[in-house]
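The complex appears here minus one protein chain, its other protein chains still in place.
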């Protein structure tokens, strides 16, 4: 099992979510993060003083999948998240050793994605 | 060392935190996330138009512990987070290679949990 | 490749970011988290009733770097995040198996940090 | 006071007839009499408009004490309640309250028209501009009383309960009490009459009694009491909005009490302004000191509650007491509200403290007349006797207690019956799932603060990023080109 | 009504000359006439001040319907528009609107001074205190009309468009319509005159027409319409702020309509208060029921829009109709606004629903005079004929339609031309990147809610933690020492 972590733009999330859903991967988690990288910051002005923000808002997408599904997930993210401008983000793949479904207490790759058919394929 | 990552309901956090504390695991971190999975979304109505949210609010719990403590942590989470309804969440276990306590600069399993007695057992 | 995850105080982030930038590591991501550990909580009072918060606000810093850069990153964090008081936080190192730059689709260690010279050193 | 107005009207008519013959012939031009009428009308309207704005005060006070998931419903609540009450008061409530001089209820003025004639009471005769102003002024009092009711019911009541109870309240419950005390009904015949200048009992205790009936049938919010039965803090989401509410209410009270002179005669309303402000100020100080000594922290909500409680308490005596009594009455009200909230919170979940701030303080204020009413003002208003400190007699105190008792029992019985019927039919409380999700999303289909609850990427919504040529190429899009700096 | 004031002025002067000789000799003391003048002035100023506060109403209504990234700009917008309009009205707008009795525009009162003499019309003669009050009262109407325009343009318009259009609007567009209907211009000669007591057409339709011209040239917000062309919800960020706006507007309307009596004569303004409130209440009920039956959810915004639409609709008839007609007019306005918003949202992106709430409701209100105006009040005001239900004749309805038509065409042509010129020169709409980032950061250099957008550690900013000795050692610093508990 692997965890795919992607730092992407807000606008790219909906297309990614929709394609992943149609591919049988409805299960994922996102959170609001702020990132810095090659992208430039912005400077704010307030009553004569300045404030510069080097961190820009991003969405962090986390999705744990079976090893063989990693390329599908990564490709889908890369496809929709790319605008070609700096700040498009990064995708990382981390190892996962075990997974449990809370509702049932089951463990293993079967619990990773919600759709029965996905599970069946496993 | 392992990192236990759990995506759970808000209401289940307090009981989990309290039991972990009593078991000698006070150290953990949480954050607000939004997840999708088997759980259904909701549709909002506003001035004649609609908006559907497929993502539901969850709490992400992160807790790094020594390998042998993983079952304790996972069991505690599973016990309190389960309602039996869809949306109860998932628990994942990831490998961790090193850990440092900032205050002292120490490294190793000893830094993982705050309670001296826990450390002693190690 | 490794992912360095640090849970630190808000005030310590700016110095860390600035030093990492000057060392050639501009790329990182942060998020707002709440943590508990050895640090004490606070009790609030409201209209005769009480509420105790055991969780305190922290910043979570995530930075994926090449294996050989891990000590640099960790040392920088430890240096600036330390006040010597409880609640200074922890740093963890996790393995990462693959990394992609969304903008170009490239994979590998080269994508980790934004500065061309850093890449060159690789 | 109200009686006094009647008298003045008569005197005026006589004067007009006897001493100012020009009034008869110069029909188109203003006379002293018409000007006096117009000035009274102006003041009543100005005061009424200030009281109307107290709706915003109640809205924001309650919003401040509510969690962010239940804020939109409060806005809809205040609009719907005020509106239903407006229409029902016009159809029926006003007629029962002020449409006649009978002991129980009035009998004229249903579906009030400008050409209607009121059969008796304060504004007996053709309605006219002054009567229209009176109608409006009394309506906004009814609406205030209704707004008070809901403070104990926040965050769990079904929306449908609002319009149903609003109808019963505006058509019957409030008009009964208003008629009995303000309109020349039975309570103005107990002793020399119950003293309640602007409604500590008529408006505030009535509202708080409705709130008590509602909350007894409704129960506490989920999570209010821990497994050990001890109250947990459910902090409201915004002290700034609470502060706005308090200040708007304080403002509105300068219409509420001084407007109850129903005119400008003798500049009496200016005295009432001073009395009202002194009491409110002392209320803040009383509450602040009390909560400080109890907890060593200065609870912000309690400071505001202190002001409200003192304003409620001074409402009845505001036309009856001298300046010096006002700070005393207010100070005590400030102490009462803190002690009351702390005590009641142990057993009843009253999120904004309406039972203390309007109930206990309303009772205290009504009783305070029996203690502090000055002979000068009892005489001026022509209602009741001087209070204990002047007369040494407990008589007026007794009369006040009778008024409180009758009002409380009547309102409680009628309100309990109404809420009970609502509970048994359409239901009084939302489901647990709806309560957890919040009333905004469950009853109104949208959060009151969408950006707090809806995941940002789903709010943004539009699909993939535009083609590079679409925006200035090379800029990250969510960033204004003009403000970029080099990293 | 306005005509009537003129007449009254004359009568007063005559009376003063004939019946009250003392007025001539006791120059320093008040007389009945000077008192009447002062009372009128007092009421006009009080009403004007209430109307001025409607700027806050519009601000908060629009803020509520806006996303959190575009809120600071709204504050700057309202301040700059109101200010530019103030100055331009004083320089020019007032003169054209009320500075004379010619058919097209007035001709005196430019750069108004206290000693100026107005050449003709409602306040012909030396300005005086009453004239100053009139000047202010009419200005705040112009400012309301201007504020309405921007409701359809939120979240994408360039700031520079505001002052430019504000100048044209206050100098020319609004003065034309105000003169034609209020100031004795051409529309007061169609039939027996167009009935528009307080400006359903003059103020509200004018504003909404400007809004239509603007939005046609501006286009929808990014993300408002999906790839399928269907409208997506872009929920406003705060229902509490929206509620504040609605209640302030409701309050302000008690200056807007009753103030349009321009005095207290006969207490007529109190009747207008009652009529206004009944209509507004019915509007809330109409809108709430309509949206409930359509969606089974009680849209909070629609309840508020119902109030606004009803207030807009009752604006024209408020001085012409009996009490009973008010709830009817309001109820229908409430239905209209919901149906209107739902229909218009499919094709035009009007974030606050100004086209429905001020446009459709303004038209409905103006037409309603042709239906409900009572003979008593047509006569009293001396403008137009009784409405359809009394006279059985469609004549006044026709006159009203002519008024609506001429006002709409004039305002639309002038506004479209102005916005077109803005678009072709300085530009009407911000870049896509700026729209995405929000107008606050892109046009004003700082977020309106910085803590929502700026990463917390960057906001804190100060460097590393202080030396241990600096704060009580061993305490975590972001925690107040006094409140720590043992973990």
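Observations
Chains: A, B, C, D and E, in written order; residue numbering restarts at 1 for each.
We adopt the following convention: a residue touches a chain if its C-beta (ideal position, glycine included) is under 8 Å from a C-beta of that chain, and two chains touch if they have at least 3 such contacts.
None of the values given here were measured: they were computed from a predicted structure.
The missing chain, though absent from the view, touches A, B, C, D, E when the full complex is examined.
Of the listed positions D:251, D:343, D:421 or D:456, the one in contact with the omitted chain in the full complex is D:251.
Among B:26, B:48 or B:87, only B:87 touches the chain left out of the display. Of the options D:113, D:240 or D:405, the residue whose C-beta touches the omitted chain is D:240.
The missing chain lies against subunit D, touching residues 8, 11-12, 15, 19, 32-33, 35-36, 39, 42-43, 46, 50, 67-68, 222-223, 227, 232-233, 235-240, 242-244, 246-248, 250-251, 254, 258, 264-271, 273-274, 277-278, 280-285, 288, 295, 297-300, 303-304, 306-307, 322-324, 327, 431-434, 436-437, 441-442, 445, 452. Contact residues of subunit C toward the unshown chain are 34, 42, 44-46, 51-55, 57. Within the complete assembly, residues 22, 26, 28-32, 34-35, 37-39, 41-42, 44-46, 48-49, 52-53, 55-56, 59-60, 63, 71-76, 78-80, 82-87, 90, 111-114, 128-130, 132-133, 135-136, 139, 159, 238, 241, 244, 440, 443-451, 454, 459-463, 466, 470-472, 475, 477-483 of subunit E touch the chain that is not shown.
Keep in mind that, in the parts below, only the chains that are shown with their structure count from here on.
Here the chain-to-chain distance from subunit A to subunit D, counted in touching steps, is 1. Of all residue numbers used at the contact between subunit B and subunit C, under half are used by both chains, marking a mostly different-residue interface. The geometric centre of subunit A is 47 Å away from that of subunit E, both derived from CA atoms. Averaging Cα coordinates per chain places subunit A and subunit B 18 Å apart.
In subunit C, the positions touching at least two other chains are 26, 30-32, 36-38, 44, 54, 83-86, 94-95. In subunit E, the positions touching at least two other chains are 232-233, 235, 295, 297, 299, 441, 445, 455, 458, 461, 487. Chain contacts in this assembly form a complete graph, since each chain touches every other chain.
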